[in-house]
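Removed from the display is one protein chain of the complex; every other protein chain stays in position.
Chain IDs A, B and C follow the sequence of writing; residue 1 opens each chain.
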Amino acid sequence: MDATLRQEEHEHEHVVPKSLYLTIFGLLMVLTAATVGLAFVDLGVMNIAVALAVAVVKASLVVLFFMHVKYSSRLVQLVVLASIVWLLILFGITLSDYITRGWLVAPPIVR
Amino acid sequence: MESARALFPVQASTVAPRVDNLYFFLVAVSAFFAVLVTVLIIVFAVKYRRRHVDEVGAPIHGSLALELVWTGIPFILAMVMFVWGASVYFAIVRPPAETLDIYAVGKQWMWKFQHRGGQREINELHVPIDTPVRIILTSEDVLHDLYLPAFRVKMDAIPGRYTQLWFNATRAGTYHLFCAEYCGTKHSGMHGSVVVMPQNEYQAWLGGGVTEGTLAQQGEKLFTDLVCVTCHSAGSGQRGPELTGVFGSTVELANGERVTADAEYIRESILNPTAKIVAGFPPIMPTFQGQVSEEQLLALTEYIRSLSSSGGTAPAGGAAAPQPATQPDAQPQR
Amino acid sequence: MSDGAIAHAGGDPAPHAAAHPRLAHHFDTLGQQKDAASLGMWVFIAQEIMFFGGMFTAYLVYRMWYPAGYAAASNELDLVLGGINTAVLIASSLTVALAVHAAQEGRQKQIVWYLVATLLLGVVFLVIKYFEYESKLHLHPAHHAAANVRLFPMAGWFHVDGELVPVANEMRLFMVLYFALTGMHALHMIVGIAILLVILWMARKGAFTPRWYTPVEIFGLYWHFVDIVWIFLFPLLYLVNRHH
Partner (left out) sequence: MSPDITPTSTASATVRSAGAVMPARHYLNEQGGWASWLLTTDHKRIALLYLFSITAFFFLGGFFALLVRLELLTPGGDLMTSDVYNRAFTMHGVIMVFFFLVPSIPATLGNFLVPLMVGAKDLAFPKINLLSWYLYVIGGAFAIAAMIGGGVDTGWTFYTPYSSMASNSKVLTGAIGVFVSGFSSILTGLNFIVTIHRMRAPGLTWFRLPLFIWAHYATSLIMILGTPVVAITILLLAFERVLRVGIFDPTIGGDPVLFQHLFWFYSHPAVYIMVLPGMGVISELVAGFARKNIFGYSFVAFSSLAIAILGFLVWGHHLFVAGETPYSALVFSIISYMVAVPSAIKVFNWTATFYKGSISYETPMLYAFGFVGLFLVGGLTGLFVAAIGVDIHVHDTYFVVAHFHYIMVGGTLMAYLGGLHFWWPKITGRLYPEGWAKLSALIVFVGFNLTFFPQFILGYLGMPRRYHAYPDEFQVLNVMSTAGASILALGYLLPMVYFTWSWKKGKIAGDNPFRAKGLEWETTSPPPTFNFDRPPVVTEATHSYAHQEARVV
């Protein structure tokens, strides 16, 4: 990342065709409808998984195409990745406490 | 107090020597590295002091071998410390199967202790020597922390939840008892003493106090006073579940979940009855939030507990009869 | 980085006298300036992700503890309004992306129109949100009885068969989180709209060219981020237990 790269990036600004934006928009709408529809089907614990999976796909579409991350520098992609990883650290390690609260060391309290 | 030693705290529990041994090991390792680095720096600083104004240092860029050595050795030492620390920790947090249970409620700014025999104490705790004692902690308001330095144990008392701490005292005497989690204005006034007594003196102490019956009996009285009995008895026409044998059992809820009826569950069922509805019963129980104190909750729990153990309540002062271990289901617990 | 890079940098055609009027004094080229701005926005978004992350952590913890409470409370939210708002926000993401596209191609009028569309959609979202809040915050005389229920009757009371009953605690936790999460999201929308107004004003004056349209692009990133937050909020808040 230096002057050379910077200039190139600027000169070869990736212009995404308009039709792609419209396609992505269509996909997002379809996925929104799908997630609402699927919410009414009883999938047990899979309901939340499906809902989150659809949300992740939708968010990825927005990030990659609307926000141009697919065409951005490695650095920007790294920033996106790092923030997701850190979010997962926050979730994961906090939940490591909450999930293991059911497994109290024997003997459990007041048995 | 016996803990009045100038530079080192008295060891008065079974875990205290284990904690101290690890501590001495850590002191030794730390002292070694502190001295090593300090001496090296002083030697280098003197030996390679600048002798000429234009002098520059030698262009030494590094040494992979050295880097590996001083990455590897600290790492190995750190892992030794981790494993050692963890093993001591498990000795501290894992009580033996049979313990003498004492309830403690932290409240701004005092510690209230309830013995199963019905004795109550404030800011003073009497325990027998050479007996595993478990303190079951909760708080009526904010966070507190029961700290017994002579025993090297400490645990937060958390509102809305039960935590525990155990020790086995090895030396008779009177030791400090502190609140170690900041809890407001008189935080430092929330300290008292723990008295470790030989068995015979302890039994005498138990008999000396005037009590209103055992904790379970106090709970039974509350059970009647709060008219719990109207719905929760065999002939109550199924308005609420009958409670004999419930404690420690697995309960099926209206939503199909299965939970273990432990102290947390009993507490939640009294304060927030709609949270977990037992299958087959209507959600009609009113909340008792604000009407019963944490101490009363403990008495009620103790009463419900006594309905499950065949021998009734444990005799005052004796170790509580261990309950049959139930499956540690992955029920949501706090 | 190689020696070649240095040579190139030395020959960088960036004499300040001939520089683009939008080139700040401390940058060498417009490209460097634009890259810095976009990296800055991305770092800011990383920060935003962690900001919302704190609330999402709380959401997850209590969802694990109180699945039933979440399910019941979630079903009280208005799915139709929530769904419409999702569509509105996604559409506004499209219009802002198209505004950037128009800027890249130098179509001045289109930039303005797409930004106006974005503005309108953003306002529609907030108006709908207002009515949703209003229905949840409607104060019933019975609420005054409850000492610790002030602004959030929904967090304390519940409408069942024409009667108000106290809501189980875990439902209150959901409602508190609902207000915290959507409130913070709405606040971000309001800030976004304020920035949008400035950019719209600049666009009307024809400030953006294919060589320099950084503000539109940076604003777009922010707006998309706010959209993404909603993309997660919608299923997590509105779709917890619709199959029951």
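The working rule: a residue touches a chain if its C-beta (ideal position, glycine included) is under 8 Å from a C-beta of that chain, and two chains touch if they have at least 3 such contacts.
From a predicted model like this one, the values you see are computed outputs, not experimental measurements.
Taking every chain of the complex into account, the chain not shown here touches A, B, C. Shown as candidates are C:L23, C:A36 or C:I193; the residue that touches the absent chain is C:A36.
Remark: the omitted chain is touched by one listed residue; of B:L40, B:I122 or B:V229 this is B:L40. Contact with the chain that does not appear here is found for just one residue of B:I92, B:V105 or B:A216, B:I92. Against the chain not shown here, chain C presents residues 1, 5-6, 9-10, 24-27, 32, 35-36, 39-40, 43-44, 46-48, 50-55, 57-58, 61-62, 65-66, 148-152, 155-156, 169-170, 172-173, 176-177, 180, 184.
Along chain B, the points of touch with the absent chain fall at residues 1, 3-9, 18-19, 22-23, 26, 29-30, 33-34, 37-38, 40-41, 44-45, 48-63, 66-67, 70-71, 74-75, 78-79, 81-82, 84-93, 108, 141-143, 145, 147, 149-150, 152-156, 158-161, 163, 176, 178-189, 191, 272, 275, 289, 334. Touch with the hidden chain on the side of chain A covers residues 1-3, 6, 75, 82-83, 86, 89-90, 93-94, 96-97, 100-101, 103-105.
To be clear about the criterion, only the chains that are shown with their structure count from here on.
Chain B and chain C have Cα centroids lying 44 Å from one another. Here the spacing of chain A and chain C, counted between their Cα centres, is 15 Å. In chain C, the residues that touch at least two other chains are 64-65. Residue ranges on chain C touching chain A, taken from their complex, read 1, 4-5, 8-9, 12, 28-32, 34-35, 38-39, 42-43, 45-46, 49-50, 53-54, 56-57, 60-61, 64-65, 79, 83, 86-87, 90-91, 93-94, 96-98, 101, 104-105, 220-221, 224-225, 227-228, 231-232, 234-236, 239-244.
On the side of chain C, the complex with chain B involves touching residues 64-66, 68-69, 166, 168-170. The residues of chain A lying in touch with chain C in their complex are 1-4, 6-7, 9-11, 13, 15-16, 18, 21-22, 24-25, 28-29, 32, 35-36, 39-43, 47-48, 51-52, 54-55, 58-59, 62-63, 65-67, 72-73, 75-76, 79-80, 82-84, 86-87, 90-91, 94-95, 98-99.
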